[in-house]
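First the structure, which I've put down as structure tokens, then a few questions once you've had a look.
Left out: one protein chain. Kept in place: all the others.
A, B and C label the chains in the order they appear, each numbered from 1.
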Amino acid sequence: MNAVLALIALATVAAAAAAMAGRNLLHCVLMLAVSWAGVAAFFLWAGAEFVAFAQLLIYLGAISMAVLFAVLLTGRSREDLAADRVPARRALYAVLAAAAVGAVLLAAVAATPLAVVPAPVPSVSVRQLGLLLMGPHCAALLAVGVLLTVALIGAVVLAAGERPEKPGPAP
Amino acid sequence: MSVSEIAPLTPSAGPTVRSVRDELHGDLLEVSMGPHHPSTHGVFRMVATLDGETVTRLKPVFGYLHRNHEKIGENTSYLSSMPYTDRLDYLCSMTNNWAYALAVERLSGQAVPERAEYLRVILAELTRLLNHTCLAGFLLQDSGASGTPLMYAFREREKILDLFESLSGSRMMCNFQRFGGCRTDATPAWLGAAASLADGYGRFLDEFEALLTGNEILMARTQGVGRLPAALAVSAGVTGPVLRASGVDYDLRKVDGYGVYPRFAFRVPLGAHGDVYDRYMVRVLEMRESIRILQEALRGIPGGPVMDPKAKIRGFRAKPGEVYSRIEGPKGEIGFYLISEGGPNPYRYRVRPPSLINLTILEDLCLGHTIADTVVILGSIDIVLGEVDR
Amino acid sequence: MLGTGLLQGLRVTARNLVGSFHDPKRFVTTQYPEERTKLPEAYRNFPFLVSESAEDPMGTLRCVACQICEKECPPQCIYIEKSRDKKPDANGKMQIFPAVFDIDTSVCMSCQICVEVCPFDAIEMDQVFELATTNRFEGLLLDKHALAKPNSYFHGIHPTEAAAVDGRLAAARKASEEKARAAAAAKAAPKPAPAAPAAAPAAPGAEAPKPSPPAP
Partner (left out) sequence: MSAPAQDSALERAPVLVRDWLTGFLPGQARWAANSLLDIIAILAVFGLLFAFLTLAERKILGRVQNRPGPNRTGWFGLLQPFADGIKMLTKEDIVPRAADPVLHFLAPVALLAFSILTFAVIPYGRDLVPVDLDAAVLYFFAASSGAELAVFMAGWASHNKYSLLASMRALAQLISYELPLLLSFVPVALATGTLSASGIVAAQSGWKWDLVPRWLVFTPWGAVAFAVFMVSALAESNRSPFDLPEAESELIAGHLTEYSGFKYALFFMAEYFGMCALSGMAVTLFLGGWQAPVAALEFIPSYAWFAAKLLALLLGFIWVRATLPRLRVDQLTRLAWKFLVPVALVNLGTAAFWSLSAPWEGPLQLLRWAVALALAAVPALLLGRGLSGDLGPRTYRYA
């Protein structure tokens, strides 16, 4: 079983690395999408189908689109898309920051006693998931719902407000 | 910045997406539609500068079909120019022939027998039916209906073209009118076939309107699009259904009363908004009026000769002088201006092309609309490149 | 309410779909190579030279190489070279005949002006439209041998027009014979009259409705 897990992990990390190192910005965004698909594969391996498909739907469907639009609409022309070489000094700072964060993580992982035998994979059907969401975790769900609605309304106001009322025949 | 100043699209490895820097709107995208474009009714090019989707500048480029028609007209005899007038607006050859024949008859003071006048009115109204049906079909084809209305329009057009073929010998290049009447006479069988076509046409129009007029998508695509104010239409010299759709009451059949039109009772439909939907509806209502004229003319056609017996075929020489005569073609006022010095061929031969003159307002109609609208607006103006470029 | 127009449109297309299976009015295409639509009699495409008899087309061509059609043809696609010697035509009168009579069918637009201006009804419109050839130049340049077709063929494709033309020609022939007979009689009767009457009768073949051509 671990072979599959290792494979997925390797693929995801490789995709994420490619996303970071790519020269063409669009290739990076697409590699990012592939890494998100890798995360969905993790969920599938863990047996949580609902979360895996939700992850696929939301990240691959919507968020990658948002990132692509952001890249497209801000990019002035194609030259800006191909990022140039990273100067040495900035690369050094990047490595240092990464090392610090890595050290903290490693310390946390080392400190917690990991269970040797992997916990039995709980099979949660969609119905139970729904009941859980509506039951004990209802408050969290509603909070997220409100947050998303606010974001949506904010986007609408931003988009609608930005464009001056078009002269000439209103469609 | 006019198109000529913009450097041609250099095939450099860099961005071929030509973005025209314009401080106000950021990147403007310049898209050239045509001359080889599926929806521009022939070789016609529109260079549209887009801000996102909406058109900010639209420069029509034509002349690809220029065949030097008027200079050839000066070098060939009066009779030999007649077949070339079929090639002007190749959808309506009968009305082109009539306009040219009328000009030469006015120049040489020739009388036309009664039966020929009636036959000319019948053929002109058949051509109007044919042209407006074709237009409605093309308009829908441009707005995306995958060919169905166009095929129905062409099915009916074939019936009319069969009538032209059995009368003049050719479906579209009829070369049928002569100075002083028509080349051959219409047999009673032909008149019967024309009458049955006219009676059946009303049913076809009902089916056609059921498919189109009430269609919400078509209404959404055409109402309020390409609005032509009456003042601009009159000052730009626009004529024909495009002008009447803006509410200006100007139909040469009523204004000039040429031929035997005053004898027929028919009405001239007028639009109120002057948008693409009105132009489409005015043409459909005009078709219904043409059917009434056709039925009346077919009932009232007298006997007698179709050709003025004294008319000379060979060595025809018009009296010196100049004339401008015009008729209400399906696309607008088509006129011929001739100057004759008494020789076998005219000194000056000029055609007033309604398509070209109606085309001058294309940019005014398209500003503020999207690319999809420019195609529909161009379709509603109803141009034929043979007439635009001559 | 939103959508009724769309439903109406759908009903029309449905009626056409069903109609195309049983109603001939709603199934209009003919499968060309297998079925062919009947060409109307007045259909015209590309001219041909009329010859009196089918056996000897070159000998009995009506054309007298007067080159009027060459001048009047709008796209100038006819090329004629006169012959030096003469040959007797239908009325027995010695006439020039065309040594070379070429029509470039790639230029010709079948406008039928040549038929109208021809004083001798020597050229008529054909109904042939399947003329695809492999080479553009020689293949489409028809010479007089390819163009000549007998009068019977003309009666085949344009019966009424052919009858009218033959009627006119017969009338003209009868008129010229009577004139010749009257002239001969006048010449024979007043034997003693000193001089022979005026020269030969008017050129044959000039028909009433087509006034004689001015000097070319």
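The rule is simple: a residue touches a chain if its C-beta (ideal position, glycine included) is under 8 Å from a C-beta of that chain, and two chains touch if they have at least 3 such contacts.
What you are looking at is a predicted structure, and each value in this text was computed from that prediction instead of being measured.
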item: Interface partners of the hidden chain - shown chains only, full complex considered; value: A, B, C
item: Sole contact to the chain not displayed, among B:T95, B:S108, B:N215 or B:S325; value: B:N215
item: Full-complex contact with the absent chain, from B:D206, B:D249 or B:E322; value: B:D249
item: Option from B:E125, B:E165, B:D373 or B:D389 whose C-beta touches the chain left out; value: B:D373
item: On chain A, residues whose C-beta touches the chain left out of the figure; value: 24, 26-27, 30, 33, 49-50, 53-54, 56-57, 60-62, 64-65, 68-69, 72, 125-127, 171
item: Residues of chain C in contact with the chain not shown; value: 1-3, 6, 9-10, 12-14, 16-17, 19-21, 26-29, 31
item: Absent chain, residues of chain B that touch it; value: 13, 16-18, 29, 31, 33, 37-39, 50, 53, 140-148, 151-152, 155, 211, 213-221, 223-224, 249, 251, 254, 267-273, 277-278, 281-282, 285, 370-373, 375
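Just so we're on the same page, only the chains that are shown with their structure count from here on.
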item: Distance from chain C to chain A - Cα centre to Cα centre, in angstrom; value: 82
item: Where chain B touches two or more other chains at once, by residue number; value: none
item: For chain C, residues contacting two or more additional chains; value: none
item: Touching residues on chain B, where the partner in the complex is chain C; value: 76-77, 79-84, 86, 148, 152, 155, 158, 162, 165-170, 173, 175, 183-184, 207, 210-219, 309, 312-315
item: Complex contact set, residues of chain C against chain B; value: 2-6, 8-9, 11-13, 16, 28, 40-45, 68, 72-74, 109-113, 116-117, 119, 125, 209-211, 213-214
